[in-house]
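Provided herewith is a single structure, encoded as C-alpha cells, for subsequent inquiry.
Heads up, one of the protein chains got dropped from this complex, but the rest are sitting where they should.
Take a look at chain A:
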Amino acid sequence: MASAPSKLYSDDVSLVVVLLDANPFFWAAGAGGGNHPAATLPFAKFLDHVIPFLNSLLLMNQLNQVVLIATGINTCGYIYDSGNGGPEGSDNVSEISSEILLRLEEFVCKDRKIGKGTERAMGGSVSSLLSGSLSLALCYVQKVFRSGAIHPQPRILCLQASPDGPEQYVAVMNAIFSAQRSMVPIDSCVVGVQHSAFLQQASYITGGIYLKPPQLDGLFQYLAAVFATDLQSRNFLQLPKPAGVDFRASCFCHKKTIDMGYVCSVCLSIFCQHQRKCSTCGSEFNQAPREPNSASDTIRKA
C-alpha cells in the first residue's frame, strides 16, 4: 500500500482572506423579486452558503486561517479572524457563525452611519468599496508575511455582488498589481447581475480563478469544488477559466469606463478627452487634438 509521503503535503496550509460584499443596495434590490440574483439568493441564504464554506476551510487543516472582511459602500472592516479567536484547537462552529453574524450587523450599522452625511444616489447600482477591502486584505497578508519565517500560503477570495465602481479604477488596479507583486492570487466569485471587469482583470493578472456561478442556489458547491482548492493542488487540476476578460479601463478624468481614449505617452494615464496637460505627471501635450478614432495612442478593447 503506497501511502503518500507526508512531507510533500506540508505546504497546503492556506490563509484565505474572504472579501464579503455587504452592499445593502444590492441585497435589498432582491426584495422586489424578479430576475435579480438577490431574489433567488437573499443575503441570509448567501451567508448560509458562505459560513459553512469558511468552516470547511478551517476544517481542512488545523493550521488554515480564514479572515473575513466585509465590503460596505462607505467603509470596510474586519469581521472575523480565525487566527485570534480563542485558544488553538477550539474552533467551535456555532460560536464562529454567531460571531460573524453579530459583527456583520455592527458593521452594516456603522457603514450606514458613515454614509449619512454624504447621501449617494439611491437605486440598485451603488458600488461597494472594493478597492478598500482589497487593500485591507493585502495589508493583512503583508503583516502575515513579515510576522515570521513560516507562514501559510495566502490567497484572497472576493465574493462580489454589486457592480464595479469605475471611480475606483486606479485604486483597484494598484491593489491588483501589488497583489501580483506579492504573489497573492485573487479569486473572484461574482454573484451579481453582470460580470465584473475589475475582478476579471484581478484574477487574470494574479493567476486566481474567476467564476460567475450560473446557479446561485448551489453556491456552496461552487465554493467547495473550486475556491476551496489550495494553491498547491491547483497545479494538478483544471479549474474554470474565464471565457474572455474585459480589459477596459476607466479614464482618469471622469472615471468613465471607456473602449478608446487618450493615453499620456509619459506616464500612461488614460483620458477620455484630449487634455493640454497630463493631470498625473504634468507633461504638456502640444499637439492639436485629433479624432479619437485616428489617435495613435489609443487603447483598444481586448
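Here is the rule we go by: a residue touches a chain if its C-beta (ideal position, glycine included) is under 8 Å from a C-beta of that chain, and two chains touch if they have at least 3 such contacts; residues count from 1.
The rule we apply is simple: contacts and distances are computed from a predicted model.
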Missing subunit (named according to UniProt) among the choices "RNA polymerase II transcription factor B subunit 2", "S-adenosyl-L-methionine-dependent methyltransferase", "Conserved oligomeric Golgi complex subunit 1" or "Mitochondrial distribution and morphology protein 10": "RNA polymerase II transcription factor B subunit 2"
Touching residue (missing chain; options A:Gln194, A:Gln221, A:Ser265 or A:Ser283): A:Gln221
Listed residues A:Thr40, A:Asn74 or A:Gln232, member touching the removed chain: A:Gln232
Chain A residues that touch the omitted chain in the full complex: 1-4, 6-7, 9-10, 12-13, 52, 55-56, 59-63, 87-90, 92-96, 150, 220-221, 224-225, 228-230, 232-233, 235-239
